[in-house]
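The complex appears here without one of its protein chains, the remainder shown in place.
A, B and C are the chain letters, set down in written order, and residue numbers restart from 1 in every chain.
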Amino acid sequence: MLAVQVLINALVLGCLYACIAIGFSLVWGVLNVINLIHGSFIVLGAYLAWGAYQWAHISPWYALLFAAPLFFGFGYLLQRLLLNRVISAPVLVTLTLTFGLDLILNNAMIYYFKADYRKLTLSPPTGSISLFDVVVPVDRLIATASALALTGLLYLLLRRSKVGRAIVAVRLDRDAAVLMGVDVKSIYAVAFGLGAALAGCAGVLMALIFPISPLTSSAYLGKAFVVCVLGGLGSVSGALAGGLLLALVEGIGSVYLGPAHATTLSFVLLIVFLVARPQGLLGRKGFE
Amino acid sequence: MFHPRFGCVSASLLLALASFAVPSPASAEDVIRFGAPLPITGPLAPEAAAQQMGYNLWAEEANKAGGINVGGKKYKVEIVYGDYQSNTPRSVQITEQMITQDNVNFMFGPFGSGAAKAASTISEKYKVPTIAASASSSQVYDQNYKYLFGTFTPNDTLTTPLTGIIKAKAPDVKKVAILARNDLFPLAIAQEMEKSAKANGFEVVYFEKYAINTLDHSATLSQIKSLAPQWIFVTGYINDLLLIRKQMTDQQMKAPVVTMIAGPAYQTFIETAGQSAENISSASWWHPAEQYDGKDIFGKTSNFVKLFKAKYNSDPDYAQASAAASGALFQMAIEKAGSLDRDKVRDALASLDVMTFWGPVKFGSNGQINSLEPPVFQIQNAKPVVLYPDAIKQGEFKLGVN
Amino acid sequence: MTRANFALLILIVIVASLPLFGGAYALRVGTLACMYAIFALSWNVVGGFAGYPSFATAASFGLGAYVTGILLNNGVPLPAALAGTFIALFLGAVALGAVLLRLRGHYFAIASLSLVEVFRELINNATDLTGGGMGLNIPLASSSGILADAMFFFYAMWGLLVLTALVVIVVSVSKLGFGLSCIRQNETAANMVGLNTTLYKSIAFGLSACFVGTAGGLYAAWVHYIDPSDVFDILYSVKPIVMALMGGLGSPLGVVCGAFLYLGLEEVVWRNYIQIHSGVLGVLIIVLLLFLPHGLISLRWAMVWRKVKHA
Partner (left out) sequence: MPEMQHEILHLSNVSRNFGGLRALRDVSISVSKGEVLGLIGPNGAGKTTLVNTVCGVTPASAGVVTFDGRDITRVKTYQAARLGLSRTFQIVQPFAEFSALDNVAAAALFSQPGESWKSARLEARTHLAFVGLEAQADQCAATLTLAMRKRLELAKALAMKPKLLFLDEVNAGLNSIEVERATKLIHQLAARGITIVMIEHLMKVVLNVCTRIAVLHNGELIADGAPRDVIKNQAVVDAYLGQQYAQRNAARG
């Protein structure tokens, strides 16, 4: 029974991890930028959901609706005004720039919200459903479903819309995309905006599950890193695969080796993947 | 003629020099300066906020009364704060900075056992009396420093009475599961717990550490659930405990006894955890329900609670009270010594044997307080109810955490 | 020897006169400045010369601190413990480098970042040897006075900085440095002209680890108490990079200037803006990246002079 329970836990958690990672993966894949501000975006999204529920009794489901455009605009502007200036610079410069941005956003959140942990508790609580001895918390289930819906939406956007196809084209081959007449600069901004929107929405969902504090941003960022590498860069299905693998490894690791070793195990796995299969589970060899 | 490169050499050198040549404010005649390094940013930031509330309340009360009386002359209290970003090396650096640059007279230790221990080497070197307001682990005091004092009793004073109560009130409890954050204080207290559980004939079916920054505990909790312990004992900081408590309810984990240290002592924990905080037991070094008749500036415990509520509109927890008590103890020692001489104040602190709103205070030879009897309490009807010691007992232990 | 390298040595010699100007606190800041200069110089070997964005500095630092700490606790005298750390870190890093340096760009960055996490957790869980989350106590090296102690560690760290600078300068003008520069510019071509790139990169990685590790060891002896989350702090990896970017990638003089400038800024900002210092630092980083993309070293004195005259 324990095995089944751990498996179910991992399945649900894996989808949440994918949701955390997908925007990060998109930005990395398309812009070739490691976006260190991603974790703080998620936390900001969580605060948005918390504030909306606390002060205006807006349920997180509706918060998703306005979080997405808000974060999209924020990300779009950030890319246009700042990131774009160094987009062709070496890896280190873009990385350091997002590091600086993260310092600012995180500090601003600590300043305004304080570092206290907050929690969005729905009333009445959603509880858990149990089948035989296996228990699944309803809020996680709903968050997972929403996460899947979001990833599905992104998938459709990338496949069906003109902008989406342009994004995919830029990801696969930047130079060819330019030749095809894609305005790469605006695609970069749109992709970064999308990444931010996905982070914001992930934040709204995480608010239901994890305590909210500016200090959790590094934990989210770390998960995004691992998921991306395990699953493969820039693809929706890759993020899902990576998330599930990570959750499984952590779950099994903490049961059989102890919870303290679960993190170590996931990072060892990360290094092994990088060395042996840098394209990830489902990715193709792409950017260096 | 200048070589171009020398421009940057001299510029950076100047800046580096300027950084520690900043003139420190001349210390005014009638002010006593206390240095308080705090983790204002970084993972421990919430703790810093709590400590700052305690220090500020004391400074405000002391100044309202005209200041500290040193041999007939009144000195105002000034607290110099510094942020060490939850980073131990920084706390050491800032301690030295406060002593040598900001000319503080006395020091409060940085938050927690690890940083307090690291910083104490500095204040010991400079012979600056230091009160650590939040360090309990015996490893901090086993260096036998002369100038370091602490307001928390050793960790086993929390776990021993707790085990005693459970053994007496819940005879069916046999199996204990212990889950600890892999960090100095939580791990130390978990190890004390393991010891006292074994000594009292409990069976420890699970003892594991979780990494700092763990985001999800569901697999661990599922495993604990499958072992069916009657007593679940979890240590960590408030964020860990909130997360774990939430995930326990998610997994529909029930146990006759659930103990968490150190979250439930904080008002935020009770508010945030809501219904799920019910019947969780804990222990801490102080509780607002205590009734001591102090000789310090705050007087009765109830008076302290009243003042605190008036200023911050919430009940004080042990961390806030300890910070305020540390200030009050300094004040008593300085007034007793009748001097600002660091050695005299140190001796006065070492020889204190006095009642305060915090409880009876007497420091052992290693500097750690040994006169407190920390209360054991349980959250009942969204309020912490004291179960022990009997003198301030408010209610009976209740079984069953859902 | 080029003029820039000469200027670097002069700068370091000037730093040695610090005890004339300040007391124990100045020495502490000076010791930390030397430590960070060692980080930046070391990072520059793999990040600047060879162009591999390494985030492994914190891993080397933490491992060095623990290796030395454990050796000291077993009665090994400090110089021997440091020498042991130096050798262990060099060999370990060369071996790891041979595997990890097959990765490039972001992938290498992440792998090196993960090293920090892996080693931190390994140390954290090897409780018997390292004390785990409880930290490791290291006996006091001496019971001499405050100033003597501060002086000792300042000059020890300074000496290590001199050693690092000399080695880095020698590397930069040697065949090794030339080869690393080839690798940075075009690794395929470097391989094709007969350069054993794996060997060169591994040596570079080893060099970038051993001085940092030894600095970590010295640090451990200095503070007497280390715990995993302190010495494996990811900021130890990030700061040297920011310093190198500030000063000018690839130039030993530049990165040391960058280190001192960064620490100076941090010290000023840290003291004056308690609540918002990390945000202010973020703003500074962004401004520097946008307006001084090639670092301090690209500033010409003449340019500054012209601006002063026009002002």
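Keep this in mind: a residue touches a chain if its C-beta (ideal position, glycine included) is under 8 Å from a C-beta of that chain, and two chains touch if they have at least 3 such contacts.
Just so it is clear, the model here is predicted, and its values are computed rather than measured.
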{"item": "Chains in view that touch the one left out, judged over the entire complex", "value": "C"}
{"item": "Contacting the left-out chain in the complete assembly, out of C:I10, C:V170 or C:A189", "value": "C:A189"}
{"item": "Contact residue for the chain not shown (choose from C:G97, C:G179, C:G213 or C:G264)", "value": "C:G179"}
{"item": "Touching residues on chain C - with respect to the absent chain", "value": "175, 178-179, 181-182, 185-186, 188-197"}
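Criterion: only the chains that are shown with their structure count from here on.
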{"item": "Between A-B and B-C, the pair with more C-beta contacts", "value": "B-C"}
{"item": "Euclidean distance of C-alpha centroids - chain A vs chain C, Å", "value": "32"}
{"item": "Set of chain C residues in contact with two or more other chains", "value": "121, 124-125, 275, 277-278"}
{"item": "Shared-contact residues (touching 2 or more other chains) in chain A", "value": "107, 222, 260, 263-264"}
{"item": "Chain C-facing residues of chain B, complex", "value": "2-9, 11-13, 15-22, 40-41, 81-83, 85, 87-89, 92-93, 96-97, 99-101, 114, 117-118, 121, 125-126, 139, 181-184, 186-188, 209, 211-212"}
{"item": "Footprint of chain A on chain C - complex, ascending", "value": "47, 51, 53, 99-100, 102-107, 109-111, 113-115, 117-118, 121-122, 124-125, 238, 241-242, 245, 249, 275-279, 281-286, 289-290, 293"}
{"item": "List of chain A residues in touch with chain C within their complex", "value": "28, 32, 34, 82, 85-86, 89-93, 95-97, 99-104, 106-108, 111, 222, 225, 229, 260-261, 263-264, 267-268, 270-271, 274-275, 278, 287-288"}
